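Yeah, one chain of the complex is gone here, protein chain that is, but the others are all in their spots.
Chains here go by letter, A and B, matching the order in which they are written, and residues are numbered from 1 within each.
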Amino acid sequence: MTTIVIKTIARVLVPFLQLFGFYIIVHGPVSPGGGFQGGVIVGASMILLALSYDLSSAEDRASHKVRIIMDSTGALLFAGIGLLCLLVGGVFLEYGIIPLPMAPAEVRGLMILLVGVAIGIHIMALAASLFLHLAEEHDT
Amino acid sequence: MGIFEFILMSFPILLAIAVVFVRDLLAATVVFLVYSLIMAIVFTQLKAPDVALTEAAVGAGITTLLFIVTIAKTTRREEDD
Partner (left out) sequence: MTRAKHLVPVLVLLGIGVILTMAVIDMPAFGDPEAPAHRHVAPRYIARAYEETGVTNMVTAVLIDYRGYDTLGELTVIFAAGVAVLSLLVGRKTR
């Protein structure tokens, strides 16, 4: 069904789309964007790959196991950073308390970036998973 | 409120009315996609680029794709009563 035009455009477009998504995730603290938006864009690039080629080629790049592991890792990383603040003697999600050789404001900025990346990992795996599992052939 | 904002704000209302009367579910999904894109422009006008980016990525991208794949799995025509 898909022609050579669509395949070529998708092959050129997908790396740039993923780069743009990672840029939005990492630039969340300094420009509009963040984990949710960038994660959705990276997930949409895998959906574009699945639509233009077929489902198995997207499945080869990010298998079900990898996606579930990424999904859980993102959620665990966010909760783990919160628990780390609790372990070093602060309040849950009080990032400034984490003992790093920096000013507390910089530690908070770094943790905001890390949490943004965790949200991005979680959302990109979930967005791709929802589409790929909904689109595959089911028993009725 | 300028004339551009008036036209821009009247679009979501018209599209929301139109999506009720469209019987073809795929066409209704495309109308919903246009609604999301107009809402993204409205959010940019309101100086909320974060929300606009979310609306464009989630509302126009992922939601539409999930609707389309669901229509492909089920039926395209709404059942007449």
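We take it that contacts are C-beta pairs under 8 Å (C-beta built on N, C-alpha and C of every residue); 3 or more make two chains touch, one makes a residue touch a chain.
The structure displayed is predicted, hence computed values, not measured ones.
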On subunit A, what residues meet the omitted chain?
28-32, 34, 64, 68, 71, 74-75, 78-79, 82, 92-93, 95-96, 103, 105-106, 108-109, 111-112, 115-116, 119, 122-123, 126, 129-130, 133-134, 136-139
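Following the convention adopted for this analysis, only the chains that are shown with their structure count from here on.
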Centroid of subunit A to centroid of subunit B, CA atoms only: how many Å?
25
The subunit A residues in contact with subunit B across the complex are 24, 32-34, 36-37, 40-41, 43-44, 47, 127, 130-131, 134-135, 138
Note which residues of subunit B are touching subunit A in the complex, please.
49-50, 52-54, 57-58, 61-62, 65-66, 69-70, 72-73
